[in-house]
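The following block contains the structure, expressed as structure tokens.
As you look at this complex, bear in mind that one protein chain is not there, while each of the others sits in place.
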Amino acid sequence: MDTESPHSARAGERVLIITGDGKRYLVRLQPGVQLHTHLGIIAHDDLIGRGLGREVQSHLGHRFVVVRPSIHDLLMRVKRRSQIIYPKEIGMILLKLDLSDGRRVVEAGTGSGALTTAMAWAVQPRGHVYSFDIRDDMLAAARQNLQANELAPYVTLEQADATQPLPVTDADAIFLDVREPQDCLQSACDVLAPGGFFGSLVPTTNQVSVLLGGMARYPLTDIEVLEIMLRGYKPVPGRLRPKDRMVAHTGYLIFARKISPLLEEAKAEESSKPH
Amino acid sequence: MDTESPHSARAGERVLIITGDGKRYLVRLQPGVQLHTHLGIIAHDDLIGRGLGREVQSHLGHRFVVVRPSIHDLLMRVKRRSQIIYPKEIGMILLKLDLSDGRRVVEAGTGSGALTTAMAWAVQPRGHVYSFDIRDDMLAAARQNLQANELAPYVTLEQADATQPLPVTDADAIFLDVREPQDCLQSACDVLAPGGFFGSLVPTTNQVSVLLGGMARYPLTDIEVLEIMLRGYKPVPGRLRPKDRMVAHTGYLIFARKISPLLEEAKAEESSKPH
Amino acid sequence: MDTESPHSARAGERVLIITGDGKRYLVRLQPGVQLHTHLGIIAHDDLIGRGLGREVQSHLGHRFVVVRPSIHDLLMRVKRRSQIIYPKEIGMILLKLDLSDGRRVVEAGTGSGALTTAMAWAVQPRGHVYSFDIRDDMLAAARQNLQANELAPYVTLEQADATQPLPVTDADAIFLDVREPQDCLQSACDVLAPGGFFGSLVPTTNQVSVLLGGMARYPLTDIEVLEIMLRGYKPVPGRLRPKDRMVAHTGYLIFARKISPLLEEAKAEESSKPH
Partner (left out) sequence: MDTESPHSARAGERVLIITGDGKRYLVRLQPGVQLHTHLGIIAHDDLIGRGLGREVQSHLGHRFVVVRPSIHDLLMRVKRRSQIIYPKEIGMILLKLDLSDGRRVVEAGTGSGALTTAMAWAVQPRGHVYSFDIRDDMLAAARQNLQANELAPYVTLEQADATQPLPVTDADAIFLDVREPQDCLQSACDVLAPGGFFGSLVPTTNQVSVLLGGMARYPLTDIEVLEIMLRGYKPVPGRLRPKDRMVAHTGYLIFARKISPLLEEAKAEESSKPH
């Protein structure tokens, strides 16, 4: 047994166990613990120190698969205490906010930490996420999620009201996931470096209108509003067809860039001139 | 003028210039060169060494915005000589294939390098993309794109036929962007580590059926088929509505995990026992 | 009380009762009978002979609405023993098959009679629907539905296998709602007048491909394949947004026109010439 293999499971690690009929269990491995399912029992001890990415058998003889969870698996399993953001939106947010290694990104509205998790995953090892929420219970839940996913070192969680100034400057990007993002636009613009990426998600069309109305008063440009729909198919080669039902709506995504307007530019240059 | 600012533009850097009416120019800054637009001229020399993320004025007095392009901007501007993958698909691919810092990922079908670019962006600084194509002209175009985007160090481009064995092993993920991915399944499974992520995109339903049929003969599990639709809205607060037309189809995404089946597991253990 | 009003309810009539929280009951009024709901009881006798289109009170004081059901209401309440066709598809079928007063239309695959009902509703008073099914139980269920909706006089229901010749000629339109419509194409073309409208609905992409392949061997032209998606919104003025979930798929609609090809035209003219 190769306990040194990079793919073998460690005690304390999270693994994804998928039963033959597609049920998914995200499990933190602990010596002596058992996973009980409708198709039989798996002892954690039979997984610890063994390779991941393989079939195992339950005590009833059913075949399960044990794999390392992807970020997608983790996001789909975040406990949703607040507004939902699905991977279909998160993938687009990461690209639009240009979040990869090294970026410094601010999130207002930590919620249960799904987007926080994804952002940390994207900007590590050299970037950082600053995430703010007014509710302590949300921050605690997010902290737990981030620790479980080993992403806590890349995130600063802090209790703060984003309608008031936030203790970050020169950020590469900000995402507002709060009920009234229009009230956080001054904070957002103060936080962002020139050219910084702005994003927000709101569930209703009224909120989109109000937010767009507010944005017009700030140095935000290249404004885009969009929604993303995902349709799953039944993966049967001879009878390929979409699944019967789908998620109809998560929210509307709003994106923009913060810019220094010409007037300010002129002033800045003026003041930097030698006297 | 702060030529040392991290946000100021360097000669040779790519910047995005957006006119007041929304036209977008992705430009490599070169001393002495000018950008000619329908709303006037901008001299590159007026941008080099100056801050990004700001408004500038054309010689006709029109206001443009000059910003650092996001990965999304870069992907939308990749010259499309082959099958199209849009950011809406790419965001999902990065999450499903779990591509962040440190991953080793294989791509069969470099095409014009849009996905290659996104993958490199996602796995740097410590990961690597191995991308194969049978067409040299495709590889050359992709190489140019990657160099322009400063992502070339994270990518190995190589001429190869993915229906034959590929020179990579123990990869974290593979993506097949070829016309007949069903013929590359043996290569794909050989390349992947146990638990490795498999993805593919095909434009027709017939190809999905054939690919799914083929996948059934390989140790691929947790199979998913999906499509993603993106609808843009006109960002007018008082008259919010979707744009008149949208992209109706890019392709179908297929995802799976490679696993070591029970039988092989048993054999592997058998052979590793002390004699 | 105006028992002669055109809008007052008769014993034996079907009415739609909607509770304050949106539950919908399609009820055939019978003297002495009561409707029991979670919000209280309504006696049919309180509705018979009274106007429709009004509020009534349950014995618990809750307000219900009593209205004449629309064809849409009837279609949404057809018991679905077989493949589903929703109003979103039916509306398009009626327009594409040009079904209004006076048309003679054939349906192969009566199923539970939802489409039969809609077709009869559209072609009455002077048109007629000929609907065939191989299953007697389906025909019986459809007959019951049509009688309940007072559309039985406009429909001939008959047990028949549509892969064999059907006893109708010179029809304006045909719709195939069977599992293997490709096997009914000869029957369909024999049934249709020149220029007649052809339609079919199949749930899987494989069936679309097989049907299209078959259609290429028959004098069917102007072929179209489409799907229709309907998304409902929560009708809240200040918080307008789509409902959380929606039907992702009913089936693919295929339409065409039967034509007399040039060669046959020439022959027909030849044979009609005086000798």
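The letters A, B and C name the chains in turn, as written, and every chain counts its residues from 1.
Rule of thumb we're sticking to: contacts are C-beta pairs under 8 Å (C-beta built on N, C-alpha and C of every residue); 3 or more make two chains touch, one makes a residue touch a chain.
Computed from a predicted structure; not experimentally measured.
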Check your understanding: Which listed residue (C:Arg10, C:Arg68 or C:Arg245) would be found touching the missing chain in the intact complex?
Key -> C:Arg68
Review point. In the full complex, which of C:Leu94, C:Ala142 or C:Val168 touches the chain missing from this view?
Key: C:Leu94
Check your understanding: In the complete assembly, which of C:Leu29, C:Leu52, C:Ala141 or C:Leu201 touches the absent chain?
Key -> C:Leu52
Review point. Which of these, C:Ala118, C:Ala142 or C:Val155, touches the one chain of the complex that we don't see?
Key: C:Ala118
Exercise for review: Kindly note down the residues of chain A that lie in touch with the hidden chain.
Suggested key: 205-206, 208-209
Check your understanding: In the full complex, which residues of chain C touch the absent chain?
Key -> 1-2, 7, 18, 51-57, 63, 65, 67-68, 70-72, 75, 87-88, 90-98, 100-101, 118, 121-122, 124-126, 193-197, 205, 208-210, 212-213, 216, 221-238, 240, 252, 254, 257-262, 265, 269, 272
Check your understanding: For chain B, which residues touch the unseen chain?
Key -> 203-206, 231-232, 238-249
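Criterion: only the chains that are shown with their structure count from here on.
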Practice item. Please indicate which chain is farthest from chain B, where distance is taken between mean Cα coordinates of the chains. Key: C
Exercise for review: Could you tell me the distance, in whole angstrom, between the mean C-alpha positions of chain B and chain C?
Suggested key: 46
Review point. Whole-Å distance, chain A centre to chain B centre, using C-alpha means?
Key: 20
Study note, to complete from the structure: Multi-partner residues in chain A (2 or more other chains touched) are 205, 231-232, 238, 240
